[in-house]
Structures are given as C-alpha cells and as structure tokens.
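Omission of a single protein chain aside, the complex is shown with its protein chains in their original locations.
Labels for the chains are A and B, by order of writing; each one numbers its residues from 1.
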C-alpha cells in the first residue's frame, strides 16, 4: 500500500497545509466514504456542510476554506490537486510488457519497446505501434494502422485499415474506429454503396469512450484533434472534424461532414445534422438537436436548437400555455360582449 | 422435440384447462403464427378477436376467458404462465462445460465446477468465477474480477479490473463493464484526467443488454442492485446507483453520481443529468430529459421533464398555438377598435 505524508502531497500539488502536515495518508475517497488515514476533497463549496461529517484525516479545499480542528490541504484548484493525488494512489494493473503468445501479428510491423500486447490480439500487416503502448485482450488493428506511444486500447477495440492514432490516446472497450461511413447513392428502387475509401485520424491526448463508433471518411479523413474527450456510445460519422479540447458527452451523434471548433461542449444525447459548422467554445445543452451552423461562443438548447435563453423562456412559457388558451377563449367572449354593447 | 400434455403444462403453471387436457403440445408460438400442436397465449384482452383465427391447439388466457370450441388454459397471470411454458420448450445451446484449449487464464484464479468457458476467452489474475457460469467466446475478465454462479456472459463482453458481479447475472454481447469514468479537471487550456480508481458492483439477478457501457466509479463504486434489468446500448456513468428491480430501457443515458430508487422505470432514450436522485417507483416517459431530483411515485415526461400530466396538456396545447397566436392578433385589433370607440 502506498503512503505519503500530507506534506509530501502538498508539495506535489503546490498547496499549503493548515494543520498537521506530518499526518500519513494511505488512500483517497469521497467525502462521505472516506475513513481515517484517507484524504478527501471539497471541490464544490455547495457541499461545505458535509465537511462536518467526514471521517477523512484531511481535506483538499480552496485557499479560503478553514475548518476548526480539521486538517486542510489548501490548493488553488482543489479539483485538479485532488486528481493529481488520486494519480499517485492509482494502482491500475495493465497487461504485462511483452507480446502474448496467442497474438497474431502480420508482416512488416514495427512494435515499439516496452509495449504490452495482451492475449488474442490481432495486428495486421504494415502496422506501427509506438513505445509503451498497451493493447488489452481482443484488440484488432487492421492493415496499415498506426498507433502512437503511451496509448491504452482496452478489450476488443477495433481499429480498421489505415487509421492513424497519435500519442497518449486512451480508447475504451468495444470502440470501433474506422467503420464504414454511411453513404449510399440512390439507384432506382435500390441504392448503390459508395465505397468509403478515406480514413480516420486521431490526434494526441484524445480519450474515446466504450463502444464509441467513428466512421472512416468517404474520401479524405474523419479528424479528431488534440485533447478531445469523447464519452461512451458516441457516434461520429464520416468526414466529421472535432477541434482541439472539445468535450463530447455520452450518446451524442454527429452527422457526416460536420465541423466542430475548439473547446466545444456537446452535452449528453445531443444530435447534430450533417454539413454544419459549430464555432469555438459553443455549448449545446443535453438532448438538443442542432440543425444550423452557429458562430463561436453560442449557447444552444432545444430540438431544433435555438439560443439557450430563448429556449428556456419558451419552455417556461409552454407550461403556462394551457391556462393561456383558456384566457384567450374568455377574452374572445368578453370582447364580443363589449362589441355587442358598443354596437360594433 | 419436447412434448407435454396440456394437463402437464397446467400443473406446471397452476392453471385450469377448459377443454381437452390430454392434447399434446410440442411447441409455443405467437397467436398469428401458431400451428396445430402448438400453444399460444392471450395476455392482452385487446387482441381477443384474434383468437378466432389462431390455429393453435390451445390458448393460455385469463380465468374469465372462454371461447366455444377452443381449448383454454386459464391462469391467474397468463403472461407469466406463458413465460413459464416457454422456458420448458426453450432449447438454448450454450458452450459445453469445460475450459476451451484456446482460453488464456491468469494466476490465482478460482473457476467453479461445471463452468463453460468458450474459445478465445481471456481471464486475468486473481479472478473468481462461481459454479455453472458460462462465458461465451471472446469474453475478457480483467485482473481481480469476481463473477458469481449461474451467470451467462455472451460473446465479447469485457469486464474490467476488480469489477464484482453477483449470481444469475446475464450480460449480452459486447457490453463493457468497468470502463473509465468520464472525468477531467480543467487545467488551463487543456484538461487533466482524473484517474478512475473505483469499481462497478453488479448484484444478483441483473440482466444487462448488448453493447451496454457501465463506467467504473472515480472513487467507490458504481452500483447496480438486485434484479435490475438493463436493455441494449444503455450508458451508465461513474458512481451511479440503480435500485432494486428497476427497468432501464434501451439507449437510456444516466450521468455521473445520479441515484435511482427501486422499481423505477426509465423508458427508451431517456437522459438523466448527474448528481440527482429519483425516488422509488418513479416512471419516466421515452426520450425525456430529467434535470432535477424527484420524489417517489412521480411520473415524468418531456425535456426538460415535468409532471407527466402537465407535459401532456402542454403538448396538446402546443399544437393549438399557431391558431391561438392568430386569435391574439385579431383580439388586439378588436380591442383597439373598442378603445377608439370608447374614447380611451
């Protein structure tokens, strides 16, 4: 079991200890579950009252937080500081370094040093894998695939032909990268499949959720840029581009050729039609359906999505509508009576 | 082919035969597809008229159903009785008992008696599997995983490190249990990954659909309690708790740390924001988006979700709104004319 003094942890996160900095921390836990010997955190001042009940030996909190009798590790960004401490205590066991005997590896492959290739992995021809990359059991890399250094591909991830993946990319179980784009040309009663001869490019520091699907481009490439985080069960169609550091929450669907800027946030279950552009820092509320291009910093909600404030006002109004309809009916009657009276 | 007399089936389901209880039944089928020699059922009185056309030799129905010339197996709960009969006729072929030669099994594992471990399965170190559990081809169990007795894990299911699964749990193909929770702390322009060091606990008698994703907790555990049924392509985020016997229909998404009571029903494509609580027996209509905690027995619809009746009235009103806007315009004009007349 790993152990650190609170002083060591404070140095690690560049924080300040209020209280006993010699106390020994052997783990981290949530504010309600923490036990003596553990460190917890208060990221949201809303939960400040819970500090009274926690059994943790110390709490990471913002610089203005002091609680009599409680040891506090004050940090400028308590959430980030906590995350850094959690990293110290994390004991993830990945497959051991080496290539498991059951792997099938094609010709002209280049596998970097210190890679861990688990059981039942299939690696095609002309594949390149960077140093220290980890492939969990059942991963499939098609011909011509490139995976960078320090990547983790969890069980049964499938990377299809010619897809290129950068460094420090994490792909959760069951994700499929480079599946066929959904393109058919009408041909009388039936349809003709448009071969999808493009590929997918995933830049550095991207994280991709479990059972995500990212289609290869019809022509050219589907592109996920640096630092993008994609949650589980997201669908990304052919030729989509997602800009740096954007956050795509679970079950979002992005239709073909749509371009998303940097630092965009798409909340859960959002849908985007094809061939539109979202500017940088756009935020789209959960379950919204975006049907038009929008400039940077727009905040959208609704299906079809409109300006978030407008949407909110209309939703509040909608609940008053049944009564308003009655009022209208009554007004009609009253106006009619007035009209009769006035001889109109 | 299995065969039973109707008398035997009636005893099995504690029902009463009206008609020939010696008739031999060799299969079950839907009311329209059933052939002579087969048994069908009428669970919904709405379809009573179809009884005239069925070719089935007998029908399971409620105690009040009698049809001249037709053999009826009356049961208190006809749907349940039918399900029990279907079980008798089911001929599911699972992989044979034993461990297939292509499996890779780690150290310090304990595999119960009568287990069936199919081809290309990977089992990590310190894994425990209960008796009679069936692992289909391509299943991956990470280090430290526990799976109870009498479970069925279908092809390519991935259970990640330290996840604990109870008894009689069924997990359909491609489901990923224990994927990385989606947690990132802002760190200037970029983000810092919060290690997800918690786990997932699945209690007894849970069923999980195909390609479902259940993330491991950041700290502590994501918890699916006894008897919960989860349909295909559902997303369950880190630290979610789902109470006993709740039903989660396909493509639902539940955000982080949300707590769901017992006997809750979430219909298809529902979304829940994080950090809220739904009381016992809450029912949420399809495609709704729940943004706030709600007490037990609430019925919700809409996005954002509100009381179901209120939502329904507002939806009906909404369709009348275009006309109402015209009426308002006309009223304004009429009132103005009255005002002019009255010298206001």
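The criterion applied here is as follows: contacts are C-beta pairs under 8 Å (C-beta built on N, C-alpha and C of every residue); 3 or more make two chains touch, one makes a residue touch a chain.
Since the model is a prediction, treat every value here as computed from it, not as a measurement.
Chemist: Which residue, B:84, B:259 or B:275, contacts the hidden chain when the whole complex is considered?
Modeler: If we include the chain that is not displayed, B:84 is the one touching it.
Chemist: Taking the entire complex into account, which one of B:211, B:225, B:239 or B:257 touches the absent chain?
Modeler: Residue touching the chain left out of view: B:211.
Chemist: Among B:73, B:233 or B:254, which one touches the chain that has been omitted from the display?
Modeler: With B:73, B:233 or B:254 as choices, the missing chain is touched by B:233.
Chemist: Could you list which residues of chain B touch the chain missing from the display?
Modeler: 28-30, 33, 77, 79-80, 82-84, 86-87, 89-93, 100, 102, 118-120, 136-138, 154-156, 170, 172-174, 205, 207, 209-211, 227, 229, 231-233, 245, 247, 249-251, 268-269, 286-287, 303, 315, 318-319, 321-322, 324-325, 328, 331-332, 335, 338-339, 342, 344
Chemist: Extract the touching residues of chain A with respect to the undisplayed chain.
Modeler: 102, 104, 120, 122, 125, 138, 140, 142-144, 156, 158, 160-161, 174, 176, 179-180, 182-187, 189-195, 197, 211, 213, 215, 218-220, 233, 235, 237, 251, 253, 255, 269, 271, 273, 287, 289, 303-304, 306, 310, 313-314, 316-318, 320-321, 324, 327-328, 331, 334-335, 337-338, 341-342
By definition in this document, only the chains that are shown with their structure count from here on.
Chemist: Could you give the separation in Å between the centres of chain A and chain B, each centre being the mean of its C-alpha atoms?
Modeler: Roughly 25 Å, centre to centre.
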